[in-house]
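The complex appears here minus one protein chain, its other protein chains still in place.
Up next is subunit A:
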Amino acid sequence: MLKKKGILRELYTNKILFFMLLPTMLYFFINNYLPMVGIYYAFVEFDFNKSLFHMNFVGLKNFEFLWKSGKLVELTLNTIGYNVVFILLGNVLSITVAILISEIKGKVFKKVTQSILFLPYFVSFVILSVIVFNLFNYEQGVLNSVLQQLGFDPVDVYSKPKLWIFFIIIFYLWKNFGYSMVIYLAAITGIGEDYYEAAKIDGANAFQRAWHITVPMLKNTFVILLLFALGSIMKGQFDLFYQMVGNNGLLYSTTDILDTYVYRSLRVTFDMGMATAAGVYQSLFGFTLIMVVNAIIRKINKDYALF
């Protein structure tokens, strides 16, 4: 009897809790699920005078532009490649720095270091592009002025695509690692002092304490940050790439990601169908990826999985 009416009973006994959940569910339904109907735009020929479901169905025609230039594979790989590097290097760097900062004893010095490292996060990408341009521009850039002072030939950085792989990664890290570092720092503060004291008594030095206590305790935070990051792995850092590379076609072979490509293609047309098609491709890919990775993590350790 009780089992049969499981759901209803559950609803009844916890009615207050479910009632409290309702606004959130409504919110997600209206803002995140309802608009999914718009995915259908990717499969129709857009027409101002018809409603969505009366427009001409054209199948996959809107997706054509993605592979017409033969760059889809390269773009997808670029996008994923950069993100993987960002996630891995970004996390390693912020964990290391977070541990170092947590070991600082002077309170003022600690706060100052932390703030300075966090500061670049608030620099707008537009400003970043100006900084980069002033560093590297051929005629008056800082780099070339220094080189010429030292008697070397100037280098035209903006026509060397391979170099930009490093620049993009370096500037991304410079700008972003402060943010995740603060998260890790918060997690480190949450680790009980007693572990460290016990370890100290057993004669563990600072490195051993960090490696055997702090790092394992941060695993959970790392996995969560990783999963969140993976969900948007197909959504490249548009601002970063667009502002740093901009119109410079010479650099596209190594710095073009899906977002910048789609932006460039579609700013010349106003076709809803093609824009939606690009979005659908990115979302589907990201969705698949997060499901797969979550499943893998679930297999390894259920506690760490997102769902």
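The criterion applied here is as follows: a residue touches a chain if its C-beta (ideal position, glycine included) is under 8 Å from a C-beta of that chain, and two chains touch if they have at least 3 such contacts; residues count from 1.
Everything below uses one rule, namely that contacts and distances are computed from a predicted model.
A.B. asks: So which of "Putative aldouronate transport system substrate-binding protein", "Short-chain dehydrogenase", "Protocatechuate 3,4-dioxygenase subunit alpha" or "Oxidoreductase" is the UniProt name of the chain that got left out?
C.D. replies: "Putative aldouronate transport system substrate-binding protein"
A.B. asks: Can you say which of A:Glu10, A:Asp47, A:Glu103 or A:Glu197 touches the chain missing from this structure?
C.D. replies: Result: among the candidates, A:Asp47 touches the missing chain.
A.B. asks: With the missing chain put back, one of A:Glu139, A:Asp153 or A:Asp202 would touch it. Which one?
C.D. replies: Candidates A:Glu139, A:Asp153 or A:Asp202; residue touching the omitted chain: A:Glu139.
A.B. asks: Where the complex has a chain not shown, which of A:Ala204, A:Leu266 or A:Ile297 is the residue touching it?
C.D. replies: If we include the chain that is not displayed, A:Leu266 is the one touching it.
A.B. asks: Among the options A:Lys61, A:Lys110, A:Lys235 or A:Arg298, which residue touches the chain absent from this view?
C.D. replies: A:Lys61
A.B. asks: Please give every residue of subunit A in contact with the chain that is not shown.
C.D. replies: Interface with the chain not displayed, on the subunit A side: 27, 30-32, 35, 45-49, 51, 61, 64-65, 68-71, 129-130, 133, 136-139, 156, 158-159, 183, 186-187, 190-192, 217, 219-221, 223-225, 228, 245-250, 252-253, 256, 261, 264-272, 274, 303, 306.
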